[in-house]
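Contents: one structure, followed by commentary.
Shown here: the complex without one of its protein chains, the others still in place.
Per-chain residue numbering starts at 1, and chain names A and B are given in the order in which the chains are listed.
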Amino acid sequence: MAIALVLILLVAGSLLFHFFSPWWFTPIASNWQMMDETVNITFWVTGIVFVAVNLFMAYAIFRYRHRRGQRAEYEPENKKLEWWLTAVTTLGVVAMLTPGLFVWAKFIDVPRDATVVEAVGQQWNWSYRFPGNDGTLGATSARLINRDNPFGIDPGDAKGRDDVLVFSPELHLPVGKPVKLLLRSKDVTHDFTVPQFRVKMDLVPGTVTFMWFTPTKTGSYDVLCEELCGVAHFAMRGRVVVDEEPVFQAWLARQPTFSQSPVPAAGDAAAGQAAFAPCAACHGAKGEGNPSLNAPKLSGQERWYLARQLTNFKHGIRGAADQDTYGKQMAAFASTLDAAAIENVVAYIETLPDEQAKPALEGNAERGRSLYATCAACHGEAGEGVWSTHAPRLARMSDWYLARQLRNFRQGVRGGHPQDFPGAQMAFMAKALREQSINDLVAYINSLR
Amino acid sequence: MAYVAIADRDVHLHDPQTFVTKYIWSQDHKVIAIQYSVTAIAVGLVALVLSGMMRLQLGFPNTFSFITPSNYLQFITMHGMIMVIYLLTALFLGGFGNYLVPLMVGARDMVFPYMNMLSYRVYLLSVLVLRASCVVPGGPTGAGWTLYPPQAVLPGTSGAGLGIILMLVSLAIFIVAFTMGGLNYVTTILQARCRGMTLLRLPLTVWGIFMATILGLLAFPALLVSAIMMILDSVLGTSFFMPAVVSMGKGLKYDGGSPVLFQHLFWFFGHPEVYIVALPAFGIVSDLLSVHARKNIFGYRMMVWAILAIGCLSFVVWAHHMYVSGMNPYFGYFFATTTLIIAIPTAIKVYNWVLTLWHGDIHLRVPMLFAIGFIFTFVHGGLTGLFLGNVTVDLPLSDTYFVVGHFHMVMGVSPILVVFGAIYHWYPKITGRMLNEALGKLHFWATFLGAYAVYLPMHYLGILGVPRRYYALGDTAFIPNSVHDVNVAITVAALVIAAAQLVFLFNLVWSLAHGREAGSNPWGATTLEWQTPDTPPKHGNWGARLPVAYRWAYEFSVPGARSDFIPQNEPPEAPGGREHGAKP
Partner (left out) sequence: MSVAALFALVAVGIVGWWLFARQLTAKPWEKRQIESDNASGGAALALPAARVGLWLLLAVMTSFFGLLISAYGMRMELADWRPLAVPDLLWANTAMLLASSAAFQWTRWAVARGHAEGVAAGLVLSGLFAFAFLAGQVLAWQQLHASGQFLASNAAAAFFYLLTGLHGLHLAGGLAVWGRTTARIWRIRARLEDVRLSIELCALYWHFLLAVWLVLFAVLMSGTSLTSAFLDICSAIVKAL
């Protein structure tokens, strides 16, 4: 008896939940209104069946519950009824399938005038490529991918030279124009998803997949990876900013083309030595770091990382938060350097001898080892730093500094700037760490060589 | 092909003498069934604990230091793999299949008892290898239960070295075990039925197990093939599935392989696997409903045909798991159509279950409650499947919590409710004692309502766009704070369910000694397993003479009969004249 009542309550509750729960589609920002409509049709058809079957069942349980002297009927089958039910079900299936296939036909038929954009996924970030003036993307190969050519564009292919490269996970698109997104992965399977656009598609290494949509509303939208791609899957975020055409064009014009892109000029270590003098005051003449002045060790750090941090400090992407006292100090110094000087300084730092920083913290390295499994995914098994994941070297660096930065990331002091994508990623990871585990982790990193 | 009448072909059974041959190296299908079940439930409890850990992280993110992002993915992977393969497949076929098939068809044992024993030993080995993968350096694989390459074998995923290899080896061993068992079940059903047990007199439980086993025999090789090829890719550097990739900033030697090829192979197994779990549940629930509603199953023939139709169709729907995988987009039309067609036989089964209740005499005992709970959750899970099977609707929902809600409802909660119902139903036959009714009801309500509270909201999170397999959501613009609140609520409900399982375990153990004596046929069921001369049935099942079936399995409330059920082995001369549970 109770079960009949509960079934009725569950049906009623589900309906109430359906109509009153605050969780529903995000407001749509693309042309795929039809997808929402197909979902709605499906909800109506299945909802009616759900209510009908369960209420009928509840009634049957109530009506035919066991009472003294009751006896069931003997009723092996009822062909007519069964065929009727089959026919009605088939009708319902057709009602759902037909619009579904109709919309699918539209989805796989890309409009001719669609702008072609390539989205490139890798563990665990996004970058993008526009075809440039010739309207054609240059050939690429996984074999050509390296630090200086992260897109793997074939330098011999003339079509690739004018390709516009977007090194940031933030993509701008013009409103109201259909976009054909070509999807390419460098390592594992990813999936490009913007919930507001409704459509999504996997990026499959070894092949190029596609999808298309027309952004219909200006604004900024999160890009999520929705195909499990490893430890930092949940932190693989990007952003699509939909602009009015002129704003978009202005943004596009600021992005480098492939032929301009191997910018990181070698940097002049000799010139850098002079520029390093103010740095040496705190960080030490050999860049060995000085805990009493809150200056971390620099020598031995990857130069692309140092250059990025200096640039971030300079542009207020790092060291701008109120609680970041030492970061603010650094930002003041960084603002004195121009882009060329930054390259020179990091070139000089690269020449400095790399001596192990003196451990300042104690912790349980054995416990730290298991925690480090997550860190290793980006920073490498030996904490050596990995350019492709934007992860700096950790081994042999100042442990007290690592601990402080972990705390900064956890507390939102660092990594909160909207342009600091690697920082945001690190903040995700640092939040997974408990305060009391930080010393254990750093103790383990101290043991790496 | 020639046919012979089923004679009283009695088989020569091995004759266990010592404790070891009786209970450890036993060739008795009932002992093997219990071994299978206990192992499956034990490993299933591990998976349950893992799901609790995942819920703790999702409900209270960044609170527990022992749940790191890489652990979390390992929990997800192990949870899924254990639940689908090592628990549900093993329990339905190795456990229930082993126990019920020979008894229900009126045989003394499986036709190949020695191979049956080996099957369990090999299954145990596969479980041990799986457990071993958890203690090797790097831990178990965290690639998700789908194990997609290249991810599964590259260093950005935990357990990419030994973990994944042991996982694949364990699967390969499991498949060998399954094949040995499966050949047994099918051959037994085909060849060892007792006299008079025609195919259409078989209870639907046997039909479900029969078809599920055939699906397993044909589909598991796909998993084996992909496991072998992935091991070669991982260990010996072949490029079956591995294209040229750049991992951790370094180019690897692989070239030209296709990750999508793996996905095809995996889902060619993976989709039938859903029915390998579902069909035995369908069969069992049909029998529970019929017995406890004291009414024949409605539309028996249609039920059998539906099982066959679902079995056939399940081999041509696999790529509906791959709508967003970048495969040829034209496949979408075909697979969406086949997938929605499969809804029709499935819907027929649901109608017939509900129509079995109509005009019944419904005894709301614990197994019946679970059966009704199953219909409710299965209707829900089946209907949400129509969203995901329809290629267009799948696009926004794929890889979100909608999928998590859907597959847990349809192949997690629903089959598990049937497992519980079946245990409450057959426990009296297996042990001779009843399970405690009050504890059983408590267990049912907590599990059923808890499960609905867990999975209903997930569908709506999915529509909102919350992605699955995320360690933490962090600050994401489109995800409101209320999502975090509902995650807390889901976690609380999940912990309640987990606690309810302790009640169930207690009941299982306590009733062994303290349960009410059951007698041989406490529910007044018609099928042969309730007509054994001894309860629990002894080795050889039937005493001196094999039973003979004189009627189909659903003679309940036959007009004119004195009793409201007539056992299958009751000779036609004396219809309904026997007392409850009498032996022929």
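The working rule: contacts are C-beta pairs under 8 Å (C-beta built on N, C-alpha and C of every residue); 3 or more make two chains touch, one makes a residue touch a chain.
Bear in mind the structure is a predicted one, so any value in this text is a computation, not a measurement.
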Identified contact with the non-displayed chain, of B:73, B:88, B:219 or B:245 = B:219
The one of B:23, B:66 or B:305 in touch with the missing chain is B:305
Touch assignment to the omitted chain, from B:118, B:228 or B:472, lands on B:228
Which of B:64, B:112, B:333 or B:445 contacts the chain that the document leaves out = B:112
Using the touch definition up top, pick the residue from B:387, B:420, B:552 or B:565 that touches the left-out chain.
-> B:552
Given the full complex, what residues of chain B touch the hidden partner chain?
-> 1-7, 111-112, 179, 182-184, 186-187, 190-193, 195-201, 214-215, 217-219, 221-222, 224-225, 228-229, 232, 236-240, 253, 255-258, 261, 264-265, 268, 296, 300-301, 304-305, 308, 311-312, 315-316, 318, 548-552, 554-555, 572
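Everything below uses one rule, namely that only the chains that are shown with their structure count from here on.
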If you look only at chain A, which of its residues touch chain B in the complex?
-> 1, 3, 6-7, 10, 14, 17-18, 21-26, 34-36, 38-39, 42, 45-46, 49-50, 53-54, 56-57, 60-61, 64-66, 70-78, 81-82, 85-86, 89-90, 93, 96-97, 99-101, 103-104, 107-108, 122-124, 141-143, 145-147, 152, 183, 186-189, 191, 193, 195-196, 198-207, 209, 220-222, 224-235, 237, 370-371, 373-374, 376-377, 380-381, 386-389, 427-429, 431-434, 436-437
Interface residues, chain B side, partner chain A - complex | 61-62, 65, 67-70, 73, 138-139, 142-144, 146, 148, 150-151, 154-158, 243-249, 251, 256-260, 293-296, 298-302, 324-326, 329-330, 332-333, 336-337, 340-341, 343-344, 347-348, 350-352, 354-355, 357-364, 369, 372-373, 375-376, 379-380, 383-384, 386-387, 390-393, 395-400, 449, 452, 456-457, 460-461, 463-465, 467-474, 476-478, 480, 482-483, 486, 554, 556-559, 564
